[in-house]
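What you see is the complex with one protein chain gone and the rest in place.
Moving on to chain A:
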Amino acid sequence: MSDLIKLSAAALGEKIAAGEVSAEEVTRAHLDRIAEVDGRVHAFLHVDDEGAVQAARAVDAQRAAGDKLGPLAGVPIAIKDVIATKGIPSTAASKILEGWRPPYDATVMTRIRDAGMVMLGKTNMDEFAMGSSTEYSAYGPTFNPWDLTRIPGGSGGGSAASLAAYEAPLAIGTDTGGSIRQPGAVTGTVGAKPTYGGTSRYGLIAFSSSLDTPGPCARTVLDAALLHQVIAGHDPRDSTSIPLPVPDVVAAARQGASGDLTGVRVGLVKEFSGEGAEPGVMAVFRDTVEALTKLGAEVVEVSCPHFQYALPAYYLIAPSECSSNLARFDSVRFGLRVGDDGRNSLEEVMSLTREAGFGEEVKRRIILGTFALSSGYYDAYYGQAQKVRTLITRDFTAAFEKVDVLVSPTTPFTAFELGARTADPYQMYLADLYTIPTNLYGGPGISVPAGLSDGLPVGLQVMAPTMADDRMYRIAAAVESTVGTFAPPAL
């Protein structure tokens, strides 16, 4: 095992730029690690050895030619399979897209390539990002490197696990209800959901258009910020992308690392006082808040009365949008086709394909969403959920008049055992209890490792106002500077 895989992305970038190590060496070290452990972790659905080595060599050639390299040039990265990558399978962990190779790159991917980063492969996830454990992947679950009998969170379990298992120093996730932050929390890694519209959705295979947000996954706050800086910024291909400058999240992370939070007002959400959360999680949370106080932050409690309706509102809005977004998977233009034997009608082929191609959770949400949008039910369900969304946004706006950021545990419980929550969808949905309000509001949120409970990681969530992503990086970096980082037992 090469020591290179334990280094941060920032350190790798510096070493490559300084010529202390080649991008190819770094890439090969990670590919070797994947070959060594991924049989047990199953973080990856597809590894692109050849493409990765080629990309690394291109960076080395640039350096040899005297080009100045960016901070992450030559640094490897794992990409969640929901991101379209040109010529590389992009399945969103669904059977219905098995073997589909997009003819184009997502904007996030284009920016990653432009930064000279090296894509290692595509990571496992819950099918179409619907789930909180990666158990709903059509290609089998991912296992948490902290304990291979436990889930790595979801939907972006593969990205988070690849970091915890040292298979990649950076990864891309997407966060619709917590799919970056919750896996970060249960794997002891950092996961940031940028402001909605701060990162482009172009090329992100849509689950819920008004919520989906691509973002960085890393082992350190600074690494996450560096990746955030690469992928963020206005994209004319995404109408919902915000045409404003990207907040300087890297500077904020460096500032936070100094450990001084004097004058920062931190809000505790009264409604997230721990009901339904594991005591061990709440204990770590209280200790972290205590630590923030010691760093000079002023901690106050704020009330967000409508947060209690966030989960039901989310489970109307997200399925409604998904029922429409997933209609295109019909076998006509791409992906799986079932029953095209000359006897079945076109409608039957579409129907058979969707029956065979979608997993249970995806079907559940399509059915739920189809119902919620139906004529006669729209006002009571989708319409009502949108009103709740407005109220939750008001709660955030009011809270941010009193405090700079809000904090909470990222998820009510540590990594649970495989199979523990698949029987009851609601038990699974509770994993995103604390992360969902941020998605409905559209602001940024980050999960940073805060401690361990019974030997398993616990994350602290920092939530900030829209387009104030820098603020959450500062607080997260300060937490990291106090509590340190957490490494899983050797695999």
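Heads up, the rule we're going with is that contacts are C-beta pairs under 8 Å (C-beta built on N, C-alpha and C of every residue); 3 or more make two chains touch, one makes a residue touch a chain; residues count from 1.
Going forward, contacts and distances are computed from a predicted model.
For the chain of the complex excluded from view, the name given in UniProt is "Aspartyl/glutamyl-tRNA(Asn/Gln) amidotransferase subunit B" [choices: "Xylose transport system permease protein XylH", "Aspartyl/glutamyl-tRNA(Asn/Gln) amidotransferase subunit B", "Sarcosine oxidase subunit beta" or "Ferredoxin"]. Interface note: of A:112, A:205, A:266 or A:284, the residue touching the hidden chain in the full complex is A:205. Touch with the chain omitted from the figure is made, among A:49, A:98, A:147 or A:238, by A:238.
Touching the missing chain, out of A:60, A:127, A:271 or A:321, is residue A:321. For the chain missing from the display, the contacting residue among A:77, A:97 or A:217 is A:97, taking the whole complex into account. Think of the hidden chain as still there; on chain A it touches residues 83-84, 90, 92, 97, 100, 102-104, 106, 201-206, 208-210, 236-240, 320-321, 323-324, 327-330, 332-334, 342, 345-347, 350, 370, 373-375, 378, 382.
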